[in-house]
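Here the complex is missing one protein chain, while the rest keep their positions.
Moving on, here comes chain A:
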Amino acid sequence: MSTPSESDELSASRLGTSIRTALSNLVDRPTEENNLAGFLFVIPNVVAFTMFLLGPIVYAFVLSFQEWNLFLGTGELYWTEIYGVRLPVGNYADILQPWPWANDWASLSSPSYSLWWFAVRNTVLYTAVVVPVQIVGGFLVALALDSRIRGKKVYRAAYFLPVMLSAAASGVIWRWVLSENGVINEFLRPLGLAYGWANSPDTALGALMLIGLWGGIGFNMILYLAGLQNIPDELYEAARIDGANGLQRIRHVTWPNLRNTHFFVTVLAIIGTFQVFGIALAFAEGGPARATTTIVVLIYETAFVQSSFGRATAMAFLLFAVVFVFSYFRYRLEQQEEVSY
């Protein structure tokens, strides 16, 4: 026999359980009602997604195997023979012709598929220079502006403002800054270094890199400033007590503790630079002599100047393959961050 108090406790806990069950039924379970509500809430986005992202991705895949012309308006599979097998991969085969070692790069002009490797070369060079400099630069600026310095806000705004600009504006402004009569040459002329930076095939890609750095460092600075906020003061205190000087503290405390930020910044920077387009087009329209024809500039031209939609989409998928590798790591990183919330 249980005492009255025990039975009270029992029923109280039972009551608690049933309330909890009722509550969780009310709000948590995938009930019919919840399914309907959830469906109604996401339907606008699902429609927009299907029409403008998912559908187009699937269609793009089909398109990349077709010979497509805007004016003919029809798409037919583009067959080609590879080792005696007939496959509808004509676009990819055209694009991925052997690396044209023997060709003179500069003389590559008309058919856009032979320009593919040239565009890849330009894009890889651009990425290889811009990404490391932009990351180290962003880190150093963030470090300087995280310290005890007056007028932080003004400095941060100065470095960040270019991030806000349309690629069209950046490209056009820099075209003027770097032109024969431009302000850069005004500084260089006394040194005898004045030059048509934007008009020469030898320097145009370098000039484009400069624009990329100008626009990119502020963005990385912000990410690094956010990262710096997360390093506990105690670590600096401890390092100082251990006798580390300023440089050593940066080397052994700041830098290693920004591991996540480094990774995030690097992956983002690579994805961004691989898709560089607007500044290249606005700066020099892919020229002079194709020196600033990057992958996306070539895709744009192939699609909207030559109306070869199939070939352009195949190029876009090849770009996607590269970006996917980096994006995958980025996605994994986001998942990790989500767990730590």
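By definition in this document, a contact is a pair of C-beta atoms (placed from the backbone, for glycine too) under 8 Å apart; a residue touches a chain by one contact, two chains touch by 3 or more; residues count from 1.
As a working rule, contacts and distances are computed from a predicted model.
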Among "Glutamyl-tRNA(Gln) amidotransferase subunit A", "Digeranylgeranylglycerophospholipid reductase", "Succinate--CoA ligase [ADP-forming] subunit alpha" or "Carbohydrate ABC transporter membrane protein 2 (CUT1 family)", the UniProt name of the subunit that does not appear here: "Carbohydrate ABC transporter membrane protein 2 (CUT1 family)"
Residue among A:Gly90, A:Gly272 or A:Gly286 touching the omitted chain: A:Gly272
Residue ranges of chain A at the interface with the undisplayed chain: 23, 26-30, 33-35, 37-39, 41-42, 44-46, 48-49, 51-57, 59-60, 63, 141, 144-149, 153-155, 157-169, 171-177, 179, 181-183, 185-186, 214-216, 218-219, 222-223, 226, 228-229, 231-233, 236-237, 240, 246, 249-250, 264, 268-269, 271-272, 275, 277-278, 281-282, 296, 299-300, 303-304, 309, 312-313, 316-317, 319-320, 323-324, 327-328, 330-331, 334, 338, 341
